[in-house]
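Yeah, one chain of the complex is gone here, protein chain that is, but the others are all in their spots.
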């Protein structure tokens, strides 16, 4: 057993995503050896994060202002909305420099469509603001959970009579035909060019 | 050291694809424990393979006849050719039931476009028979080696003035945006529907 | 679907240890491309294995003679017996050049001590020949199945009043304390030197 302040901090770090007790312990020993100025910088940065950064009131992207840099950018196409699961997915799409519309961060996926899961998603917010768009791209991961979520969104948005699209399927770079599933390969054949 | 007949057989099995000396040894002990009728069946099946099966004279698919079942099937679309790297890729595409044209098995990929690698491919055979097609789909794996091979084929076939296409890029089932490269994600956006 | 002779051979190779249908198919295509002399050499080597190699009548090691090279070696210590699970374990121990006694290949492990599993082991043969030894080393893998087998053997051999030992526990080369289980680490402390 470690002294109580160490155990407490191991416990708190263990709640971080991807972190187990063993890694949490390594984090604590790292902090112990850190010069006091550096641990103070870390603390100040956490305080700064919690006070200066909020979620964009439109797309839920972390932002210093009420509207994030994308939502307030006049050059973005206001008729196109891309629904993603989480912040990092938005960043990944931005990096392609291919997409010029707006985003909406859903905040998760549903598994088995349980009421409690759906309530955690920002679905109400999504329905309210979606009416003004010409096309909505559902850019949820094509995993099992993501597929369930995408289907749920399609059903939800269908009555609004907006064009709804999904990301194209195909072979990723480095992929091999031999290990591709039939649906992926069918799409790759359809989308050949 | 094992007795000589065992060492000899370990050595031969070690040349099989994906097999190292340790696995080769396990194969030999498996054969030792096999009832004699079953090892005879194995031997007879290898003899049968080497005497009854040849490569289709058109597409190089293994076949009992001069022309394979696909090449001799009157219902297949004779204006469409799909170039694949190896037999199992052809089977994978067939399983999708999406493709109704003919095939050509290239027999490998080129790496670094060395003369000796290119000579191992059935490129001469390909050029001769390709003239009668309307579209050639290059269905080589989008790996580094496969890309080099596909580029080489595109350059080779361009002067023939046939439509040349490549399999579509996109997110495979189970894939995640976060780990997708930019080109794959760009294609997935382009091919949305 | 492949032509029948190919399907038959894929089926036979799929029964080889560690081989699934996909790898079995690659084996068949490898054989197809093999020059006929080389596939004949393979067949001859299998025939030679099945006719020339038998199991040593004492230790069950594959051998060209009734007694294998180890069992018939006058310089080996006939008072020491090492029980191993399979042929490759015997070879691994021989490579250390540390052990000068005889071996007994058990031919497998028991899981859950079911009657049918125990009957597959060469337990009867083991009991008969074991009486003349001073020490029996149970060198079964310290996996869950191996442990069950070792316990079973210990119970079986105890009434014979022979010294029974097990391989020492400890940290393997490249191992890390952090990931070692308590029993392994306790043994490593006990066996320090």
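We just call them A, B and C in the order they show up, numbering each chain from 1.
In this text, a contact is a pair of C-beta atoms (placed from the backbone, for glycine too) under 8 Å apart; a residue touches a chain by one contact, two chains touch by 3 or more.
Everything numeric here is computed off the predicted structure, so don't read it as measured data.
*Asks:* Considering all chains of the complex, which shown ones does the missing chain contact?
*Replies:* A, C
*Asks:* Among C:24, C:67, C:93 or C:162, which residue is in touch with the absent chain?
*Replies:* Checking the options C:24, C:67, C:93 or C:162, the one contacting the hidden chain is C:93.
*Asks:* If the missing chain were put back, which residues of chain C would it touch?
*Replies:* The missing chain touches chain C at positions 84-85, 88-89, 92-93, 95-96, 98-99, 137, 139, 141-144, 165-178, 180-193.
*Asks:* In terms of residues, what is the contact footprint of the unshown chain on chain A?
*Replies:* Touch set of chain A with respect to the missing chain: 2-6, 8-9, 12, 16-18, 22-23, 25-32, 36, 39, 41-43, 45-50, 52-53, 55, 62-64, 86-88, 91.
Here is the rule we go by: only the chains that are shown with their structure count from here on.
*Asks:* Give, as an integer number of Å, the spacing between the C-alpha centres of chain C and chain A.
*Replies:* Their C-alpha centroids are separated by 51 Å.
*Asks:* With centres defined as the mean C-alpha position, give me the chain B-chain C separation in Å.
*Replies:* Chain centres of chain B and chain C, defined by C-alpha means, are spaced 37 Å apart.
*Asks:* What are the residues of chain A that contact at least two other chains?
*Replies:* 178 - these are the residues of chain A that touch more than one other chain.
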